[in-house]
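This is the structure I want to talk about, given as structure tokens.
Right after this comes chain A.
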Amino acid sequence: GGTTRGDGDGSGSGSGGSEAEADPNAEIPEGLKISFLPKQLNNPYFTVADSGGKEAVEELGGEFKEVGPSEANASSQVSYINTLSQQGSDVIVTAANDPNAVCGALNQARQAGSVVVTFDSDASPECRDLFISQASAEGIATIQVEMIAEQIGGEGEIAFLSATPNATNQNAWLKLMEEELKKDEYSGIEVVDTVYGNDDDQKSFNEMQGLLQTHPDLAGVISPTTVGLAAAARYLGSSDYKGEVALTGLGTPNQMREYVKDGTVEEFALWKPSDLGYLAAYAGASQSAGRITGEKGQTFKAGRLGEYEIGADGEIVLGPPTVFNKDNIDDFDF
Partner candidate 1 sequence: MDRHPPPAPPLLSLVGVSKSFGTVHALQDVSLELRAGEIHALCGENGAGKSTLVKTIAGVHRPDTGHVEVLGEPTALNAPADAQRAGVAVIYQEPTLFPDLSVAENIFMGRQPLARGRRIDRRAMREAADALFARLGVRLDPDRPARGLSIADQQLVEIAKAMSFDARVLVMDEPTAALSGVEVDRLFAVARSLRDNGAAVLFISHRFNEVFELCDRVTVMRDGRYISTEPVAELTVDDLVHSMVGREVATLFPKQDVAAGDTVLEVEGLGRTGVFADVGFSVRAGEIVALAGLVGAGRSEVVRAVFGVDRYETGTVRVSGRRLPPGRSSAAMAAGVALVPEDRRQQGLVMEMSIERNATLTRRWALSRLGVLRRRDEERAAAEWAERLQLKAGRLSDAVTTLSGGNQQKVVLAKWLATEPRLLIVDEPTRGIDVGTKAEVHRLLSELAGRGIAVLMVSSELPEVLGMADRVLVMHEGRIAAEIPREQATEESVMYAATGQKGRAA
Partner candidate 2 sequence: MGPEVDTPGTSAPPSAARSAPEPQRGPAPSVLRSLLRTREASVLGALAVSVLAASFMVEGFATGRNAGFLVLDVAAIALIALPMTLVVITGEIDLSVASTLGLTSAVMGQLWVLGLPLETIVPLCVLFGALLGALNGVLVTVAGLPSLAVTIGTMAMYRGLAYAVLGDRAVADFPFTWTGGATSRLPGTDIPWIAVLILVLAALFGLLLHATPIGRSLYAIGNNDEATRFSGISVRWTKLWLFVASGTVAAGAGVFWTLQYGSARADNAYGLELSVVAAVLLGGVSIFGGRGALPGVLAGVLLLGTIRNALMLADVSSDVLDIVTGLLLVVSVVLPTTLARVRERRPGRLRPPRAASRPALPVSPPRRRKVKNRP
């Protein structure tokens, strides 16, 4: 006997979502408490994203708050979720460090009346109301593969430099990228390694160094994480491999400006994190006001970004990522 995996005692704890009908014309009340809980405070990426959120909340006349742990782990995030729920936040906007670990706390918060919106890194769909995706995972995967293929001339060995081995979004992208690479047009490209920099600058730096020395024939590296890309670029820029090995991935223009200008990196991509936060705030407020209920196909207006439509599983996609290169990088400051 015993409780085994096949028992089908579902792992979810039941949804706390609202059953009410959507009322597209409902007023968004003044003074909504909208709280942002990033993966980690002091992460520049989230600082920018949350600033977008703040902009939106101010437009809506709500109360903005940003809280978060100083280390990116799920358990302290749970404490913060509990605290926010205890404080009676109307909307909790969060990026999950662990899609499952925060689930229980998020559901409790929802039962206590909060709307839960995830952004950047999703929690399990059954424990949040909406997920604001920075770009569709497919879109992110495709664009990175396209960039590297172009930079290495369509064939050669490539490797991935990822964040932590557990990061949900990273892993999803890695998988999609590998699938994308199976396509015929990329048959000359071979993935030889995946290493993890743990979103730690020095570790990423060392891993990049290790990659280049282990694989003398390496033609390119994709680092779908801002920390990793910057560290990798720094190593590359100061090493003999500069110009020989292509590097691309996801990064912020401010971090990468120097390396784009000095030719270490040709192109890289990213969405605008501040828009992500902005959209999340609008989505949360709309849900809280009852304009939407999270059903597929509903639409709402998100301030300066315009109309958005809810996709399957309550997912809202921000839009295609922006590609940054020598020509346009100076137009961005984040």
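Candidate selection criterion: all candidates are chains of the complex that A comes from, given by their letters.
Assume a residue touches a chain if its C-beta (ideal position, glycine included) is under 8 Å from a C-beta of that chain, and two chains touch if they have at least 3 such contacts; residues count from 1.
From a predicted model like this one, the values you see are computed outputs, not experimental measurements.
Chain contacts in this complex place chain A in touch with candidate 2, from the set 1 or 2. Contact residues on chain A toward candidate 2 in their complex (touch as defined above): 1-7, 9-13, 41-42, 65, 67-71, 73-75, 78-80, 82-83, 86-88, 98-104, 124, 164-166, 171, 196.
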